[in-house]
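Working notes, beginning with the structure itself.
Every protein chain but one is kept in place in this view of the complex.
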Amino acid sequence: MTLSNCLILACMLFFVGIYGVMTRRNLIGVLMSVELMLNAANINFIAFAYFKAADSVAGSIFVIMIISVAACEMAVGLAIIVTMYRKHKEMDISRLGGLQDE
Amino acid sequence: MMAESTLLTATWVIPFLIALFTIFIPKENDSSIKRFNLIGSGINLSLVIYLTVRFVNAMHAGLGDANGLYFAKKVPWFGKLNIEYNIGVDGISILMMLLTGIVVFCGVLASWGLKDQTKEFFIMLNILVAGVFGVFISFDLFTFFLFYEVAVLPMYLLIGLWGTGKKEYAAMKLTLMLVGGSALILAGILGLYFEANSFDIMVIAQTNLPESFQYWAFPALFLGFGILGALFPFHTWSPDGHASAPTAVSMLHAGVLMKLGGYGCLRVAIFLCPEGCNEWMSVFLILTTINICYGAFAAIKQTDLKYVTAYSSVSHCGFVLFAFAAMTQTAFQGAVLQMISHGLMTALFFCLIGMIYGRTHTRIMGDMGGLMQRIPFLGVAFIIAGLASLGLPGLSGFVAEVTIFVGAFENGNIVNRVCTVLAILSIVVTAVYVLRAANQMLMGPLNPEFEKLEDATYIEKIPVIILLFCLFAFGISPGWIIEIVNHSIEPIFKAVGR
Amino acid sequence: MSDVYSYSWLILVAPFIAFLVNSLWLGKKNWKAAAGLSTFAMAGSAVYSIKIAFDFFTQLPAQKHIIAWQYNWLEFNDTLTAKIGCLLDPISVMMLVVITVIATMVNIYSIGYMKDDPSAGRFFGTLSLFCFSMLGLVVATNLIQIYVFWELVGVSSYLLIGFWYTKPSAVAASKKAFIVTRFADAFFLLGIIITGYVLKTFDFIDINSLQAADSMNHIVSVGFLTVNVLTVSTILIFIGGWGKSAMFPLHIWLPDAMEGPTPVSSIIHSATMVVAGIFLTARLFTIFSFSFVTLDIIAAVGCFTALFAAVIACTQSDIKRILAFSTLSQLGYMMFSLGVTHDISGDEGINILGFQASMFHVFTHAFFKCMLFLMAGAVIHAVHTNDIWKMGGLRKKMPFTYWSTLAACLAIGGIPPLSGFWSKDEILLASFLSGHNIIGSIGLIVGGLTAFYMFRLFFVTFHGELKESGQHAHEDKWMTTPIVLLAIPTIGIGWIAKSYFLGSFTPLGHIAQIESPHHLTWLPIVASIMGVSGLIIAWVLYGKGNYKTATALSEKFGKSYTVIKNKFYIDEIYLHITHKIIFDKVAAPIKWFDSNIVDGFMNFVGWVLHLFGKLVRFSQNGQIQLYIGTMFLGFFLIYFIYKVAA
Partner (left out) sequence: MLSSITIQDLFFFVLSSVIIFGAIMVVSSKNLIHSAINLILCLFSTAGLFILLNAEFVAIAQVMVYIGGVVVFMLFTIFLTTRLGEEHLEPLFKNKFFNGTILVMAACWVASFIPSVIDPERDQTFAQNASLTEVGARFLDLRESGFIVPFEVISVLILVAMIGAIAIAKNDNDPKNKDEVSN
């Protein structure tokens, strides 16, 4: 239960999240992996607050901020996904290339 | 003294105001826009003439300050970077402003036949004119460069929208090459600023800049301005640009903007980096000699009238830079005279070509023939302009060219002498292409297609007559101009000659 | 300065005003008034210049040269200024008289000639411009002023030759004339600048002096070749005269200049403009005389041109071309007489008889050559063709012209009593006295040839039976009066003016002269024999109107006849050089080079930038995950750079 273990855990979680973002073909899958990455960040905050921080309350408050921001982001993200699905009828990222520069 | 310096600022403020007010004139009544702009440029011209007269009196009365500036005024602009709005005028800039005033007035008159989007055209034109006037009066490198950019950039729109032929390509090429040049200039100016820690030209001239700095600053500045002055490898924008520009724009560009290049070379490049100048001049001498002969030979085989004039102005601007490369006082004097005389000549040429193109709708000399019978006024004016460009005495071309040759010959070294001989022999080639163009177009049997051409209307006659009058006045009695030029070349050459 | 000279600027101003008024306003209104104005202006200056000549020559020994007026025109630097002024010395006063008198005659003549030409007003305007510039050239006080008016003369000759600008051949001829003379003027300008640089002055009086010659007479090494500055600058200045006086290689423009109206060729291509080259050499004679190399070149060129032109003249069939070539050969005479002034043995002295003889010949030649051209104009006007074979038997139709042409042919042929004989005799005397025997003998042969082709022309046009084109030939009164008036000086001035020329004509500035015995007894006899023999041969071949023997003779010469007839194909060589070599081999490649290489390079730079743009654009393919990947890549990159830099 040392600080280094927590950091290793957070790092592994973070990179699994990135892997998810990079490979999932489904938009919602990508959002889930983003969730994982945010979670890894939270673990880090709490770990430092617990082991090192003089004022550990700040750590918790910070994590709460992150959680609320993540919630808002998810709301908007999922709304966008719903409208995209309604318009394009499919969720595969590789075919949703609307941003391509003609 | 105070009044004059405000008048100096007025020279570039008036065109801005005209541009501003033209916005409010409704688009439909075309002629009122043109009339308003004509009055505006008329006011500006009379203002410049008044300033020239005041200048001559001041010169005789010896009112100029230490380093030969008249009506000088300094207004701090950006305190921390010690940039000031530092204006003043000396012999060369007052003559250049006079040239600009005349060419602009004739340009506005020459574009009387413009049909589409006249409002935007005149707004752009006035901004360009304001930029040019600003350059000639500013003696602070920052304001100099600011106005320089204001003068160069509207060219893109003017050629791009109102041009003919492959106008986008020409506008793009012209602007890119000129902006490339101004990039070099900016580098040079910033270098100067960091070396001398001031933007004021006169202050920089006093501080002797380190040799190593000048070795790179001078070529950068000279090349930067040279590109606008149609230096050899970078002259290709001039034929395309002028060929597809509308009449007034090519008049203004060839007549005035290319002189901006020469003026910049003298005022910024040579005046501020004399050691660099002495070091690099042999390279530029070779380049400018090529410029002269190359431009002349290239003009011979051209079929399009505007291309012939464009290449001839490449060759004549080559004379200006050639004179700088000769590094003698008379040559500098000849360079300034050539700038003025060539400005008037090319303006007249492009004005006439515009009018002829307006009638025949073709610029290919081959299919025009015997126009002299239908348009005698324009024909005679074209021949006189041609004779002026090949240096016939009694017209301005001769005065400038002989001064350059005499000046260039005074420079002792052999390479210089050989280049002067080449330059002298190039006036024969000039005669060849001028007469070829005049004969192909004006002489010979009348091409049946142009039976019903009618001669110049009154509106069109005025600019031609004004420019012809200036050519003759300059050619027959150049005394007063030479006196002004001589008076102002002295301090510059003292700085360079040391 | 007595007041008579101080108004001498009037001589210049009168034709200039006539030019301005005629070409700007009066010309279009009514051409008669324009003609009147220009003739009146010329007559006025003629009277005034004769008065000046009279005053000048009466007081001559007192003042060799007078600067009537002068003011600064163009300051190059503090030492070197170009002035405009009026220098009166024997040759310039003589030229003043010649030009103004000839111009008045031509003006009167053109009233008749230009009667039915729509743009007659413009003609008189340009003619006055020509007279103004020629007069300006003659009274010039310095090199720049002479160059200024030199160019103006060139331009006015361009305008006059190309007067009928609808005719393509006239336009081409005017362009050729201007460019050839312009080519020579470029070297002339170079010579002026070198002298201006070395002597620090342009004024003739300072140039034509001993110390000027010494200061120039040093060797300077230009790159690899060492050269004497005096020789180089004098030769360069002479090249200016070479082009204007149409000496050998640069003569091609004169025969073509006949495209212009005949009054033009009568004044420009006989009496005044082409003589400008000789006048220039005479004006700078003192400085020229210090470099014997230049004098030899002048002599050689003059002599060769004389022979060359005389030979061609014998074969031409166009009346004006014959007169043009005869002018060429007479110019050759005047030129080499200036050249032979230094003794062949090379010792110091200069025999100025050559100088005086040349000026005397200029004076006499002006009158009879101008009259011959006026005659040619009258004949062409009458029969509407230039070809002499179509003319014939105009004797009865045009009696006055007939008799005055006879006088002119006798004069030019060098038959004793008339003016031509005296001046040619002096020239040959000068060449023999200073030992140039070859040149002298060539001069004699050319004298014979001249007589032959002149009388060939004379007999073919006036004798023989009347051809159908000559039926209704008549003599216009406006045209015949000047011809007859000119006949008087052709006959008379020979022995009157001889004493003046040989006595008082000395070049500007002082020269080490050598006194030579005044004349060789055998010379005049041999010269007149050559002249008379030429006349007789012409009479035999062409006298009676049957040209069988003449045509037989020309077949016998065969190919060489045709070569001579085509002027040794020199025109074709020039055309080849200018079009094939300069235009196609030099100008076209430069044009190609400019539009492909230099422009190509600019476009290439543009294309390369465009290429890079495309590459970068390629990466924006809409794949979100690719963006995220590149984002992380960027992140790590920045970190590495930071690590490396720190």
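Order as written gives the chain letters A, B and C; numbering starts at 1 within each chain.
Here is the rule we use: a residue touches a chain if its C-beta (ideal position, glycine included) is under 8 Å from a C-beta of that chain, and two chains touch if they have at least 3 such contacts.
Computed from a predicted structure; not experimentally measured.
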Please identify, in ascending order, the residues of chain A that touch the omitted chain? 1-9, 11-20, 22-26, 28-29, 31-33, 35-36, 39, 42-43, 46-47, 49-53, 55-61, 63-65, 67-76, 78-83, 85-87, 91-92
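Following the convention adopted for this analysis, only the chains that are shown with their structure count from here on.
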Category of the chain touch graph - line, ring, star, complete, other: line
Taking CA centroids for every chain, report which one is farthest away from chain A. C
Which chain is in the middle, if each chain's centre is the mean of its C-alpha atoms? B
Need the CA-centroid distance for the pair chain A / chain C, whole Å please. 97
Chain-centre distance (mean CA atoms) for chain A and chain B, in whole Å, is 64
Touching two or more other chains, which residues of chain C qualify? none
Mind pulling the chain B residues that touch 2 or more other chains? none
Once bound in the complex, which stretches of chain C touch chain B? 72-77, 80, 82, 144, 147-149, 151-152, 155, 158, 162, 165-166, 168, 171-172, 175, 178-179, 182-183, 186, 189-190, 193-194, 196-197, 222-223, 582-583, 586-588, 590-591, 594, 598-599, 601-602, 606
Chain A contact footprint on chain C (complex, rising order): 617, 620-625, 628-629, 632
Which residues of chain A touch chain C in the complex? 18, 21-23, 93-94, 96-101
